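There's a structure below that I have some questions on.
Only one protein chain is missing from this complex, and each of the others stays in its spot.
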Amino acid sequence: MKAGMPARGLGRRVRPGVGPAVLLAAVAVCAAVPARAVLPAETGATKTVETLASPAPRHWVWVNDVVFPHMADGTAHLVDGDSGRYLGMLSTGASFSHVVPSRDGKLIYSPEIYFSRGTRGTRTDVVTIYDAATLKPVTEVPVPPKRASSLPALGVAGLTDDDRFLMIYNFTPAQSVSVVDTASRQFVGEIETPGCAFALPTGPRSFFAMCADASFLAVELDDSGRAVRQSRTEPMFDGTRDPVYERPVRVADTYYFLSFDGKVHPIRHSAAGFTAVDPWSLASAAERAQGWRPGGVQQIAVHAGSHRLYVLMHRGGRESHKDPGRAIWVYDLGTRRRVQQIALLHPLTSIALSTDDQPLLFGLVAESNVLDVYAPGSGKLLRSIKDVGTTPLLLVTP
Amino acid sequence: MKAGMPARGLGRRVRPGVGPAVLLAAVAVCAAVPARAVLPAETGATKTVETLASPAPRHWVWVNDVVFPHMADGTAHLVDGDSGRYLGMLSTGASFSHVVPSRDGKLIYSPEIYFSRGTRGTRTDVVTIYDAATLKPVTEVPVPPKRASSLPALGVAGLTDDDRFLMIYNFTPAQSVSVVDTASRQFVGEIETPGCAFALPTGPRSFFAMCADASFLAVELDDSGRAVRQSRTEPMFDGTRDPVYERPVRVADTYYFLSFDGKVHPIRHSAAGFTAVDPWSLASAAERAQGWRPGGVQQIAVHAGSHRLYVLMHRGGRESHKDPGRAIWVYDLGTRRRVQQIALLHPLTSIALSTDDQPLLFGLVAESNVLDVYAPGSGKLLRSIKDVGTTPLLLVTP
Amino acid sequence: MKWLDRITEQSTRAIARRSSRRSVLSGIGTLLVGAAALPLLPVARGAEGPGHAQPAGGRAADPGDPAACDYWRHCAIDGFLCSCCGGTQSTCPPGTEMSAITWIGTCHNPGDGKDYVISYNDCCGKTGCGRCFCNRNEGDTPLYQPGRSNDYNWCSGSSHANIPYHCSTARIVGAAE
Partner (left out) sequence: MKWLDRITEQSTRAIARRSSRRSVLSGIGTLLVGAAALPLLPVARGAEGPGHAQPAGGRAADPGDPAACDYWRHCAIDGFLCSCCGGTQSTCPPGTEMSAITWIGTCHNPGDGKDYVISYNDCCGKTGCGRCFCNRNEGDTPLYQPGRSNDYNWCSGSSHANIPYHCSTARIVGAAE
């Protein structure tokens, strides 16, 4: 490179008036393209709109954006974690939480809110069903205009384990769950869940809600989507002194809840009910004394195949439970041992892993619209994808 | 101050565990406030919402924001230029251009577009009429769903000189003008303006549109708001070699148009028709050779009382006609002489002046959401107001 | 035009509705008291009844800048500060509506050394103000414990303010016990 420098310097001196654009043209013309070549017209092309692979490859991720400064205009963005390519997006209405992809990857369910005059007027709630290949709406299912409007959380909407029923958490502030039959594409009914929030699935015909006193409300559905049994557990954790975050992760029959102070509460469900397994601490006493604790919006992620739990950690006081993570601590769910610490180049508010055997670790950079992609094995930042939405907060991996 | 430093240093050493919050509390308690003082409850207060002076003081300004990344959610923001205080805002729907305050200051007309599903579905166009004191909608007038969606321009909507009719420019791409009667608050009808854009008022019952061949289409209305006469002028300027910007300013019977190359075209209107007064150049031949030309979105502003024209100027090539101004050049409209040059601390895309005798000069800082307020006399930047909208582009002074 | 009628109708009916809404709230309140030992008014309320409040006193008794995130009343706030949006710490900007229900926090007033219960009534009906975003989380609870959760959009309750979020106030409910 050094040998070339004098010549380049000389070149600049002898062609003082030639700007970069002209130089580029000269180089291109010299690059053996005949001057008579004419590019063909494209305006008659039959293909005018892209379509996507369906089902989505496992390394794609949905970045859900509530768009805090313009909440009437929520969005969900699809990004390929391998290439960093932005693949497309959905416009998803007011106070958006997140999309719910079907397990077969063919459809995307999106609970959406609209007002007849943008930010005023008559409110209409629908579940829009999109084709995953075309990202076009297939149909929409009207539901009661009651969906909870809150900081996004996966418990706000979810499918039963066989994808038959979509459940939507309502807060008006009376609490209930709306049920949509995905087979008939109809609203089935509303299940009252007084004092309890969310709809977290536990099987093909069951879910539970988290109650303010730290108990769970278990609900069983029949094949028409109506509640046939409801039961309330004892408190599953200490909701006063150390409440758990409202964004648990699930592996098969166990939900892993994370407490503000950094305890993991595994809670197993079965036909017989819920069993709280002994909680365990993320941090040692010494680390807790240094202020290490979890934080963020989507604070934990799980990779079921390797049975590993990923937690966003930072140092701060009790009221810092929403502060972004400066590191990811990784645990083996079987041994409950920390097996890895990933240093983060940028602080993250939300993390998720792809569900395949060679997973990617996705993270949303705090106070930005940047998606970071890490290799979870090496802990290496693979790429940062800029300009993904406005205020993205929640990741959904298909 | 220096004398106090050792003591403060000592104080820190002897109270090592006391944080800033506690110190602040101690200072406040010492400041003669009895510890038993209890602030009264505010939750029972009858006043829960602010209202505004109406008509608006002349130093207030409407900052109109198309919100380019979330165009479904347009906004208009009201700011007090004297104090820099943000006074309130309106949510104004999709592809918003600007508000049109009534001359008596009591009402604000806002042409708004809504879709039944935010960014898709059935389109509805209305003129929402707001109370200027409460910023609440008084009523809305449905109009054909045809309003031009474009970079904001004042010609997209305006009132006749007696405020009786509001005119809205339609582009579908067929061109027409919708007329709303502000007395009956009804849509009156649509006037075809083939090949011509905008509705620029010339009297209580007349307006004109600017045609692609640089001619004007003059339209006269009857008292019901219907077109009773239309006539087409000869080209009023050279629309091919040096077209004028689509954002003229008006003083009484004269519209001042500005050409891309920096010529001012005064065009006078009367019952007899339009008269093109000799154009004149903003810049000297030497200045033009240096590349000085106008640029921006709202490139010119006028202060009728002092008969002065303000123009955003920068240096660049022909294709830089939208580039922000680095200076404001000020002209006496009578002598056509430049009387002042205002250096700009921040490049501006849009300018407007208040209409009183002690005017303020408002400017929108390029690629930002900052409103700058200058004293036009001294050319001094009085204040910069941050976080006014998302992508504000057009200023309206009441 | 229907929506305009609807808003007017709802405003005039709001008083009539309050009794039933109150019973919904007390249902939640009971749970909350059990869960988090909240004061008797677990979900603080906005505009209602004849005013009995006076201005919040002078600077010394109520120190700090209501347009700053570190103002003492903001200890559990999450949103745009109404003081920057055309309102104040206790009033909504023009053209918005104050939510009748809300979340609360307990904040320490350095002006008189006392703790106060603060009601963060949201102002509703326009798009987000976009100015002075502030998130502080002293005593903030998860979404399944609503009364002290700053993560709900409190404009979205079934009241006449069932509309989008604009900004948040920080109104004094009373001294904490």
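Letters A, B and C name the chains as they come in the text, with residue numbers starting at 1 for each one.
Basically, contacts are C-beta pairs under 8 Å (C-beta built on N, C-alpha and C of every residue); 3 or more make two chains touch, one makes a residue touch a chain.
Given the structure is predicted, the values throughout are model-derived calculations rather than measurements.
Colleague: Where does the absent chain touch, in terms of which shown chains it meets?
Modeller: A, B
Colleague: Considering the complete complex, identify which of B:K47, B:R123 or B:K386 is in touch with the unshown chain.
Modeller: Considering all chains, including the one not shown, the answer is B:R123.
Colleague: In the whole complex, not just what's shown, which of B:L39, B:A94 or B:L360 touches the removed chain?
Modeller: B:A94
Colleague: Tell me which residue among A:T139, A:S184, A:S284 or A:Q341 touches the hidden chain in the full complex.
Modeller: A:T139
Colleague: Applying the definition given at the start, please give the residues of chain B touching the unseen chain.
Modeller: The list for chain B reads 68-72, 94-95, 115-123, 145-146, 148-151, 153, 155, 171-175, 194-198, 209-214, 239-240, 243-246, 319-322.
Colleague: Name every residue on chain A in touch with the hidden partner chain.
Modeller: 21, 24-25, 28-29, 31-52, 73, 75, 78, 86-91, 130, 133-137, 139-140, 387, 389-390
In the analysis below, only the chains that are shown with their structure count from here on.
Colleague: Compared with chain B, which chain's mean CA position is the farthest off?
Modeller: A
Colleague: Just curious, how far off is chain C from chain B if you go by their C-alpha centres, in Å?
Modeller: Those two chain centres are 34 Å apart.
Colleague: Between chain A and chain B, what is the separation of their C-alpha centroids in Å?
Modeller: The separation of the two C-alpha centroids amounts to 39 Å.
Colleague: For chain A and chain C, what's the span in angstrom between their mean Cα positions?
Modeller: So the centroids are 29 Å from each other.
Colleague: List, in ascending order, every residue of chain C touching at least 2 other chains.
Modeller: Where chain C meets two or more other chains at a single residue, that happens at 126-127, 130.
Colleague: Which chain B residues reach two or more other chains?
Modeller: 73, 91, 137, 140, 390, in rising order.
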